[in-house]
Structures are given as structure tokens and as C-alpha cells.
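All protein chains but one are shown in place.
This part shows subunit A:
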Amino acid sequence: MAEPSTLAIYRRLVAAQVRSQASYRASFALDLVSNVVFLGADLLAVLVVFYRVPVLGGFSLTDTLLVFGLSSLGFSLADLTVGNIDKMSRHVRTGLLDAVLIRPLGVLWQLLVLDVGVRRLGRVCSGVVVLVIAVRLAEVPVTPANLLLLVVTPLAGAVFFSAVFVATATVAFWWVDSGELTAALTYGGRDFTSYPMTVYGGWFRHLLAFGLGFGFVAYYPALVLLDRPDPLGGPAWLGWCGPLLAAVAAALAALVWRTGVRQYRSTGS
């Protein structure tokens, strides 16, 4: 009885948030539209690159679009649900965190639903459109395995990016001005994963793709979908590692978060 109704409470809180944001009608509509435009601009950047060179790091435009689509859909899902956590330092300053701590619900979940960025829905929609177009253009064979991978990959990517959002935002507990770090790893991570790994050089690629795990968000799954061997020599099963990696990242982020809250409650800053 207790568990499903907790979910119902959160559903109500999200609905309240949608009503709140929709109460500023013009601004809400404008935000929805502008978020579609933003994705268009990112897409344009990819197209411009391929206007100059036909092949980038061994990948054609259509192949790259698939990588881009997987990455941006995963990211925009995370941005929609968890992205506002980057205002953490403001919540600490304004005392919203205290208000949340005196309610009988989990702290992180409350902060997320109290601030869910409904206006970013536009980006998710256009992310889906880009991905569908990319799948058609790259002539990805429609097999059950591929369909499964196409669904699982953006979801795992969303969990992974969410973990990055939460972990970096938690730094606000120690260091109030941490917005830059969050942006570098989240938006930076999205840009990194939008292109095939082959375009990046040595140590940088190793650090981000394997050290931080960004390689599994879009690149390796895309190789499986395109049925191509990895030019960098990785085995094909790497494409299916996204969910595992996302689970590990989520666990680490939860640990960092708990430590952060404990720290806040013992230092009050």
C-alpha cells in the first residue's frame, strides 16, 4: 500500500509543476519552441562539418547522425527530468533544501519533482525525430535486437547523464559556485558523445570514453546498430554495456549525493 501511493504523490507533484510552468503561457510556449531550435542548432553544427568533409574519423554523415541522435535523446531525457538539479547551490542558499528536509519524503526525489523542466520536453520530441530519421538514413536493419537496443540505449544514456548531473551538482554542498563544473561534464559530455570516438585524440579519448564512460552512451551502441567493427579494436558486445554502466554510474551518484546531504546537515553550508 505504501509504495504505490508514494509514486502517486510524486506524480501529483510533477503535475503541479507542469501547471505551475504552464501558468506563464507565453513564456512556456516560447521555451518549448526555443528548445526545439536549440537542438536544430546542434544538428546544424554536425551538418556544417560534413559540408566540408565527406567522412569524419571513418564515419559518414548518416552514421554520425545516428550517434548524434542516440546521444541527444539520452541527454535531453536526463535534462528534462534531472537537469534542474544544477540549481542545487541556489537551493542551498535560498533554504529550499531546508523546506524539503522537513517534509516526509525523500530529499533528492522532492528536489527533482519540484523543479522538473517541463519546458525541455521540446528537446525530447525533436531528439526522437532526429533519431528516427537517422535510423532510416543509415539503413539500420529492423531486427528485434536492434529495436531493443534503440530503446535501451537512450534510456541508459538518460540514466547515465542523470547520474552525472546529480554527482556534479552535489559538489554544491562543498563548493557553492559549482555550476561551471556541472556544465563542463554534462553539456560537455553531451557534445563529446555526439560524434564518433574516432575523431578524438589519444589520452583525451581514453579518459572520457573509458575513464568516465561516455563511450558507451552512443558510440558503441551505434556500431552495433550499423553492424560495423570498432575501428579502435573494441569487441562488439561493448555496444550492450550501456545499461550496466548506467547502473554503476547511478549507484556512484547516489553515494555522492548521500555524502553531500550528510555533509550539509553536519556543516549547514
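One rule holds in what follows: contacts are C-beta pairs under 8 Å (C-beta built on N, C-alpha and C of every residue); 3 or more make two chains touch, one makes a residue touch a chain; residues count from 1.
Following the convention adopted for this analysis, contacts and distances are computed from a predicted model.
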{"item": "Protein name (UniProt record) of the chain left out of view, among \"Metalloprotease TldD\", \"Amidohydrolase-related domain-containing protein\", \"ABC transporter ATP-binding protein\" or \"Lipopolysaccharide transport system permease protein\"", "value": "\"ABC transporter ATP-binding protein\""}
{"item": "Touch with the omitted chain, as defined above, among A:Ala26, A:Ile102 or A:Val142", "value": "A:Ile102"}
{"item": "Contacts of subunit A with the absent chain, listed as residue ranges", "value": "5, 8-9, 12-13, 16, 19-21, 23-24, 94-96, 98-99, 101-105, 262, 265-269"}
